[in-house]
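Missing here: one protein chain of the complex. Every other protein chain is in place.
Entry: chain A
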């Protein structure tokens, strides 16, 4: 941070340079956590959504069970089970897994990824099921194989229908990431709680962090609006 900025900030009671740096560290953690879990969640969700639409119960059944479990329980409970549960497994401290799960970041990433993957799977599944029959019949008439049809017709068409619902899931995920602070991660909310307990200033600390969350949300909304326009450009009138 440049000196003139630090000097200027240090005139404040609560929002000093140290406080701002604490918020900044929290912001970086939150963005990392949410971005990585959404990316991994999406990578898991696409194949699972395709499996979920399979006719065979042996393929779709396990996926149904997984989404049922993870959508049927609160994220906080899932985080507690993964974070504290892993540490209770006999002998885990002696394996290489412990180097990963000792840090709170990775259990949280795992919980968030599994949670968002479950919701995203259902969003994409819904969009795949709603593919108009005509599109599939036309693809079949062209002699496309299942894989080619999936890649060229079904998934792009599903993406257009899923994007609005998925943008909601992304924003929910950002806000749900606030619970990471209960397992000692200093994310945005964790930073706000530390600042609150240091200065006994709940309004300043939490309104400060609320503004930061809002800015992140507005950025997400803007990005998704652009994405929607891009995906749905064929539906726009030609003029204007």
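As a convention for this text, a contact is a pair of C-beta atoms (placed from the backbone, for glycine too) under 8 Å apart; a residue touches a chain by one contact, two chains touch by 3 or more; residues count from 1.
Going forward, contacts and distances are computed from a predicted model.
**Q** Just go with whichever of "NADH-quinone oxidoreductase subunit K", "Amino acid ABC transporter substrate-binding protein, PAAT family", "Uma2 family endonuclease" or "Cytochrome c domain-containing protein" UniProt uses as the name of the absent chain.
**A** Answer from the record: the omitted chain is "Amino acid ABC transporter substrate-binding protein, PAAT family".
**Q** So one chain is hidden, and I want to know which residue out of A:11, A:56, A:88 or A:235 touches that hidden chain in the complete assembly.
**A** Going through A:11, A:56, A:88 or A:235 one by one, A:88 is the residue touching the chain not shown.
**Q** Please identify which residue in A:172, A:199 or A:224 touches the non-displayed chain.
**A** The one listed residue touching the chain not shown is A:199.
**Q** Can you list, in ascending order, the chain A residues touching the missing chain?
**A** 84, 87-88, 93, 98, 102, 104, 182-184, 190, 193-194, 196-200
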